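Below are the C-alpha cells for one structure; questions will follow.
The complex is shown incomplete by one protein chain, all other protein chains being positioned as in the whole.
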C-alpha cells in the first residue's frame, strides 16, 4: 500500500534530490515540450544538483542557463508556455522568488481566467524552500503561504522521495501553473522509489501514520518532524495520526476533517511564520467543519513571526519534535 | 467621544481623499524630511488627487514624479529612508505593488532586523485598494493579506476620513515601515474632521458600533458595509457589534475577543479572497482565544477565491450587506 | 537632427572627457523632443505636409505600396480612429467603464500592424486597438474589456494577438519567451513561414525592470522579437524626461542590438521600419528596438484630465503632424484618390461606428457564475463548492427567502 515500502523490480533507493532529478528526466523523455530553465541549471546541474546531467542529455535548448533575473525566468516561461512548451523553472532559493512575484501574480495566475480559458499556462516553478541547513539570509525561508493566497495557481510540496518522483511529473503534466516547493533540508533523505508503481494523485493529502489520540497536519520538511514526534509520543501512550498535506492550494482537508472528528485534537505544523499562513487557514476551516468535534482549539506550531534568524539560532526557530509534542500536550490538556 | 461626530472650531467636512491629502500636508509641514514619491503624484496630484497641490507647495524635491517602476520607487525610498528621509511612496493601484514585492520583502521588512536595529526604515507605502469602482483588471484587488504575512512591516487600513487624516500622519511618524491601505471606493465619503482632536492610537482596533447579538470584524472598505448591515439588522431585533480592525499587522484583537466572549458569534468580513487571508488568521486566533465562548464557528464573508472578476459582476463578488446578514443568520442558527 | 552626443555624455571610454558634458535639463528635453529636424536619427517617408521623401535604405521596404495599398492604409487609420472616437463617446455615455484612446497613434499602429505576417505573433499593451484591427480583432471584441463584461474577449491563438496587458512591462517578457519558443521550434530562418514576435509598450514602460530583462533575454537568445515602443511623449502625466536622459531608441545600444527611431505619425515609415525589423527577426537577426515617435492626442484614458499637466500649445503643434491628414494630402496631391474614395471611407466609418454602438448597447452582462469559471484548467474542488454555495445562496433570494 505505502509506496515508500514497496520494493519491486523497478525500485531503486533514491534521495529526494535524485528522485526529483529522475522525475524531471522521465517527464522530459516523455514530452519534448518539457524544458528546464533557471540559473545554473545547465552545465552545473543546479546548486543542489537537481537538474544534474539534464543539459548534457537533452541539450541547451531544453535545459537553459538563463540570465540572472527571476522575473525574466518566469516571464519568459509564460511566453514559452503560451507557445506550447511546458517550462519547468527553477528558482535557486525561495528567498529569490520575490522578483518574480509580479509575473506569478499578474500573468501566471491570471492568464487562463483573463482569456476565458483560451490560453493555458502549464508551467512549473520549482522552489527549494525551508531552513535547517545553516545558510545565510534568504536561503531558509518558507514563503508558500503567500502563493496559497493567490487564486489561479496551484501549490504543492513533497515530503519524501517517492512523492517527489511522482509529484514533479504530475505537476508538469498539469495544465495549470504549479508552484512546487521542495524541502531542501530533506534532499538527502533516501527511500525506495518504484518507478512502475501507480502514483498517488497530486492534489490529495494523505494519512501517513494512523492514530487516535490527536492529529498532526504538516507538509514538506515538517512531515518527518511530525512522524518523529508521533514515534516519540508512543512512549506516553499517545497514538498520533499524521497527515501529509501534499497540496497546499487547493487544500485537501477531507482527511483532516475525518481525522479530527475521531481525535478531537489538531496541531498544524509548519516552518513558516504562523500569522496569515496556511496553518491559519487550516485552523479556520477545521474550526468550522469540525466545530462540534473539537475538544480543544486547533493549535499551530510554526516558525515565529520574525524574519528568518541567523542560522546559529535556527534550531530554536524551527518547530521540532519537542515543540510539536508540547502542543499536543497542551491540546490534550485543554 | 467619537471623533466622527464631534464638531469643533478646527473641524471641517472632508472626504477621505481630502483627509489623507490634509494629513500628508500636515506631516510635510511638520517635518522637512517627509517626502512624497510615486507615479503622477506631482503636477497631476495623483490619479485620485490624494497628493493634489503638494508639489506646488513643497517643490519638486519633496514631491517626486518618479520613473514608472514600482521596485524603483520602493527601492530608492529605502535608500532615502536610510539617509534620514521619511518617504511616503504611492503605489498607483494595489495591482501594481507586485513589482515592488521583492524590495518590500527583502529590504523594507528586514533591514532593521538584519542590522540588529542599527538602521531604521521609516517609510510609508500608500496603496489604494479594493473594488467596487467599475475598473478594469488589476485596479480592484485586495492584496493586504500577503503583506500581513511578512514579519518586519506593519499594515494598516483606514475606513473613514477621521482615521484617514490621523492614521497617515501616525504612519509617517512611525519608525517602522508601514503599508497604508486606502479603500479607494470610500475616497469620496465625507465626515467632519477635527484637526485638533487627540488621535486614536494607530495600532489599535476599535469598536465602532456596540451590540450584543453578534460581532462583525472588518477593515477598510468593509467597515461601512458592516455598519450598514448592523443598521439593517436592527429590523430583526439584532444588535450587531462592529469592530474596525484598523491595524492588520500587528492585529489588535483584544476588542474582538472581548466582544466575542459577550456575543458568542463572530463574522469576519473582507473583500480579499478568503483563503490564507487575514480573515483566516482572525478565525484562527478567535477559535483559540474564545474556544469556550463561541456558540458557532467563526464565519468569513470574503471575496471568492478567484482572480478579481470583470467589473460587471463585481457586485456579486464583493461582500455586501445581504451576504453579511446571511452569515450572521447562519451563525445565530448554528 | 544634431547628434545627442552634443548635449549629453559622450560615448563611454573617454573617461574624463565626460566632465562638464552634462546636459542642462532644457537640453535633455530638447533632445528627447527633437523629431522633425529629420536626418539620420528619424526615419520619415511622408512629411507632415504629405510629401513623399526618398529614403535609400527604407524605400525598398515599401516599394509594393502603390495607390491601392496606400488607400488601404488610409482607410485603416480612418476606421480605427472612428472606432476609437466611438469608444470614447460610449464611455462618456456611461456604456463603458473606461476607454483608452489611441487618437494620434493610428500611423504607429497601422504601420506596424500591416507589416506583420499572419504567422507572426503580437503582444499588445492596452492601447493597441489599431494593431488589433490589423490582426482581425473587431472593435466590438475590444469593448468587453472596457465595459467590464470580460477581461479579454478575443481568441489570442486564432488572431495571434495576445490579450491586452495592463501591468506595465509584463508582456515584454512574455513576448520574449514566446519568441524564444519560435526560435526553439526552428521557425527562424529563410523559409517563407519564418516567424517573428512584436511586442508593444510605451515610453513610460521603458523604466520597468521587466522591459530591461526582456532586452537582456532577447539579446542573449537572439530571440526574433521586435520591441515596438510607442513614445507618445507621456506616461499619464509624466513626460519622457522623467524616464530617460536619452532618446529611447538609444537604449538598445547598451544591449548590442539595433534601435531605430521612426516618425510614428508616418504610416509609411512605420510600415517600412517594421517590415525591416520583422524581417531581421524572422531571419535570425533579432531582436530590434523601434521607437515610434508619436503623440497621445487625447487623455491617457477617459478618467484622465490632461489639462492638469500639459499645455494645449503642444497639442496644437502635434495636430499639424496628424497621421491621417498627411496621407490624405498625399493621396489627393498625387492623384491617387478622388473625393469619392474619401466619401466612401467616411461612410464606412460611420457604418462601423453605428454597428459598434449597437453592439455595445446590446452586450449582455455575464452571469454571476463567470466569477468562478476558468480559474483553473484542471478545476478546483474548493472553488466548485464555493460556487455551488453561492448559486444556492442566490437562489434563496429568488424564492423570497431573504
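Order as written gives the chain letters A, B and C; numbering starts at 1 within each chain.
In this text, a residue touches a chain if its C-beta (ideal position, glycine included) is under 8 Å from a C-beta of that chain, and two chains touch if they have at least 3 such contacts.
The structure presented is a predicted model; accordingly, all values stated were derived computationally and were not measured.
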item	value
Sole contact to the chain not displayed, among C:210, C:304 or C:322	C:210
Touching the absent chain when the full complex is considered, from B:80, B:191 or B:324	B:80
Interface with the unshown chain - residue positions in chain C	4, 8-22, 40-41, 43, 57-58, 206-213, 216, 219-220, 222, 241-246, 249-261, 273, 276, 280, 284-285, 288-289
Residues belonging to chain A that touch the chain removed from view	39-40, 42-45, 47, 65-69, 71-72, 95-96, 98-99, 134-138, 275, 304-307, 309-314, 316-317, 322-323, 326
Absent chain, residues of chain B that touch it	35, 61, 66-67, 69, 71-72, 75-85, 99, 102-103, 106-107, 111-120, 122, 151-152, 154, 174-176, 250-252
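Heads up, the rule we're going with is that only the chains that are shown with their structure count from here on.
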item	value
Most central chain, Cα average position	B
Greatest separation from chain C - chain, by CA centre	A
Length of the line joining the C-alpha centres of chain A and chain B, rounded to whole Å	32
Gap in Å, rounded to a whole number, between the CA centres of chain C and chain B	36
Contacts with 2+ other chains: residues of chain C	150-151, 167, 209-210, 375, 380, 382-383
Set of chain B residues in contact with two or more other chains	71, 95, 98-99, 137-138, 275, 305-307
